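Structure in structure tokens, see below.
Missing here: one protein chain of the complex. Every other protein chain is in place.
Right after this comes chain A.
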Amino acid sequence: MRNRSHKWRRRVNLVVQILSSTAALAGVAALGWILIEVAVRGAAALNFAFFTQLPTPPGMPGGGLASAIVGTLLMTVLASLSGIMIGVFTGVYLSEFGRSTLFASSVRMGTNVLMGTPSIIIGVFIYALLVAPMGHFSGYAGAAALAIIIVPVVARTTEDMLGLVPNELREAALAIGAPRWKMTMGIVFRSAKAGLLTGVLLAIARISGETAPLLFTALNSPYWPKSLTEPTANLTVTVFNYAMSPYADWQRMAWGASFIITGSVLLLTVAARGFLLMKRER
């Protein structure tokens, strides 16, 4: 260590401490700023009609985004059901069977890469795979894109959480003659329950706010979703279209929708963290 005066070193230290505290506070302030803007402008747009009525044509007052809320829920549920299953069992393979084989390592790497793949690419992929051949946008295509986004997130957390289950539990179950699948589903899953739930909630939070993949798959629609084989209304694409529009009324609706999206995503995220915390403290 070079010889610098004690005073100088203390001073540099103080400057760095102040800088880093300021930066951390600025980060929190940014979060507060965004949340407050969304809450204030969003709450002003919410009323009973917002949740019960269809959107009106531009220029006409009133109306709501009920169809978009229903469409978003439908696609999210469908995507979650399929994506979570594939994700969980991928995680099971990595943690219970594959461990450190070459195939498992490449799946692990593939999972990480897929997790980092921009969601808009997933949208283009599903467009080319489903929408273009079928000739029209559809809710199923939207759900498929969302499912692909969910899978790697769930697979990663599942592997991590199953890895925390002590091996003695597995050995004990196998020792009394339980078949492997029963041991996994009954014993390992049960003891990793909180962690698995965390992963699932985080994954659902992740897709609830996704817009880019829906732009080319589900698109949007001003009508009630009658069937998922047609373009399906959803909140995020509505926000995109309405916010970019010149109509003040539509921009107000976009803030309302942003409020709902942000609220549900944060709620899911906080709940997920809560589960994890409960598990750690036990």
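The rule is simple: contacts are C-beta pairs under 8 Å (C-beta built on N, C-alpha and C of every residue); 3 or more make two chains touch, one makes a residue touch a chain; residues count from 1.
Here is the rule we use: contacts and distances are computed from a predicted model.
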Undisplayed chain, where the name is taken from the UniProt record, one of "CRISPR-associated endonuclease Cas1", "Cytochrome C oxidase subunit IV family protein", "Phosphate transport system permease protein" or "Bacteriophage phi 1.45 protein-like protein": "Phosphate transport system permease protein"
Contact with the hidden chain (one of A:F50, A:Y140 or A:W255): A:W255
Chain not shown: contacting residue from A:L65, A:A141 or A:A173: A:A173
Residue among A:F51, A:W181 or A:W224 touching the omitted chain: A:W181
Chain A residues that touch the omitted chain in the full complex: 1, 9-10, 12-13, 16-17, 19-21, 23-25, 27-28, 30-31, 33-34, 37-38, 41, 85-87, 89-90, 92-94, 96-98, 103-104, 106-107, 109-114, 116-122, 124-125, 127-129, 132, 148, 151-152, 155, 173, 176-184, 186-187, 205, 208-212, 215-216, 219, 236, 239-240, 243-244, 251, 254-255, 258, 261-262, 265-266, 269-270, 273
